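The other protein chains are all here in position, but one chain of the complex has been omitted.
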Amino acid sequence: MSSFASSLLCLQEGAEPVMQMTCRDRNRIALQSDLLGAAALGIKNVLCLSGDHQRFGNQKEAKNVYDIDSIQELQIFRTMRDEKTVWGGDKLEQAPNVFLGATENPFADPLEFRVMRLGKKITAGAEFIQTQAVFDIERFERWMSDVRERGLDRKAHILAGVVPLKSLGAAKYMKTKVPGMVIPDSTIERIRAVGDVKSEGVKMCVEKIEQIKSIKGVHGVHIMAIAWEEIVPEIVQKTGLYPRPNV
Amino acid sequence: MSDRMRIVGFCCSHGAYSSADLAGVMRISYSPSVMIIRVPCAGRIDVLHILRAFRDGADAVFVAGCLEGNCHFEYGNFEARKMVEHAKRLLSDIGIEAERVEMFNVASNQAWRFPEIVGEMVSRVDKLGLSPLKKVIK
Partner (left out) sequence: MIIAEQKPLTEICRIVENDHKILVAGCKSCVAICLAGGEKEVGILAESLRLYSDLNNKEWEISEVVVERQCEKEWVREIGPSIEGKDSVVSIACGVGAQVVQELYPDARIVSGLNTSNMGAPDEPGIFLEKCGGCGDCVLHLTGGICPIARCAKSMLNGPCGGSQNGKCEVNPDTPCAWDQIYNSLKRLGRLNLIEKVIPPKNWIPSSSGGPRKIVRAEAVLTPEEKKTKEGVD
């Protein structure tokens, strides 16, 4: 289902969605009109992504669009919101009042360029950042210290990604098949060693969130419970994030 | 069948051809169905030569180069092997059994090896029958 439709469903259920808009399937015209539509319908948060290549999906033969990339998408959306114009220069009667986000993968290469690229995303308009799933906490901490050094944590809200592991198979699949995902062998070994993988998966996820909370500059987490969405409330409660703490 | 059988052997003059020669000197017999074409190096052989041999009525074709590492032109025998592999793919696309073409490596002092290769190709043709082209080529 499209992110637009699912965001709307979330909204109707009383949740505040983050709508994902990828450049793979839509050109700049479609993305801008979707943004206006989303804003008009009350969707407030938009995550700008290039999008996973269609080769990883179930319709590999499709032609991709990639008219623009995620950074250019941010640039266009920010222009629409702050300058009240579409990219072609025409004035908008009403600017889309949206909160713009981007993704970043602290575990991708070239390592020394990742933080610089995060800076580009923030310059282009990103106000919040959702990172790729964090399994390797040391590498994530190193990345965060570079982020702090450049002062980027003060310019955008960084939300670390966490994934509760449901099974050994899922963990192995993510380690080998999912682009940009880095899972240390120790994580796989820990999963392998236990009998009740699911409760261990939750435990590890909660631990991860606790570790992440102590890292300076991180403003939150986003839980990617892939094909295991029903576990989210349990994780949120166990980490003391629900009911919402007063900060 | 054997009197109508035609096997074309492209033989490197350094190894395989000398091996055939030595077999003759030592009076080791081999099938008269083989037609030897002497080439300066197995690497000289192109897919086209192999295809043409089949169109001219060959039931099987082999290319015999020097032992690997012993080519007088360094890697001619490796080139030949790749060509034979290419020919196998093409032949099966065309509808001719890939087993009808093969690559061998022979040293000039291996008198027994050449008759052995001919024997191998003869038995392949025995098994596969004469070239399917024989029925249609006048």
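When the chains are written out, they are named A and B in that same order, and each has its own residue count from 1.
As a working rule, contacts are C-beta pairs under 8 Å (C-beta built on N, C-alpha and C of every residue); 3 or more make two chains touch, one makes a residue touch a chain.
What you see is a predicted model, and the numbers here were worked out from it, not measured in a lab.
Participant: So one chain is hidden, and I want to know which residue out of B:Met5, B:Ala23 or B:Leu51 touches that hidden chain in the complete assembly.
Facilitator: B:Leu51
Participant: Touching the hidden chain in the complete assembly: which of A:Asp67, A:Asp136 or A:Glu234 does that?
Facilitator: In the full complex, the listed residue that touches the missing chain is A:Asp67.
Participant: Please identify which residue in A:Arg24, A:Lys84 or A:Lys172 touches the non-displayed chain.
Facilitator: Final answer for the missing-chain contact: A:Arg24.
Participant: Applying the definition given at the start, please give the residues of subunit B touching the unseen chain.
Facilitator: 46-48, 51-52, 54-55, 90, 93-96, 132-133, 136-137
Participant: Which residue numbers on subunit A touch the omitted chain?
Facilitator: With respect to the unshown chain, the touching residues of subunit A are 23-24, 28, 50-53, 55-56, 64, 66-72, 75-76, 87, 103-105, 108-110, 113, 116-117, 119-120, 123-124, 132, 179-180.
One rule holds in what follows: only the chains that are shown with their structure count from here on.
Participant: For subunit A and subunit B, let me know how many angstrom lie between their CA-based centres, rounded off.
Facilitator: 63
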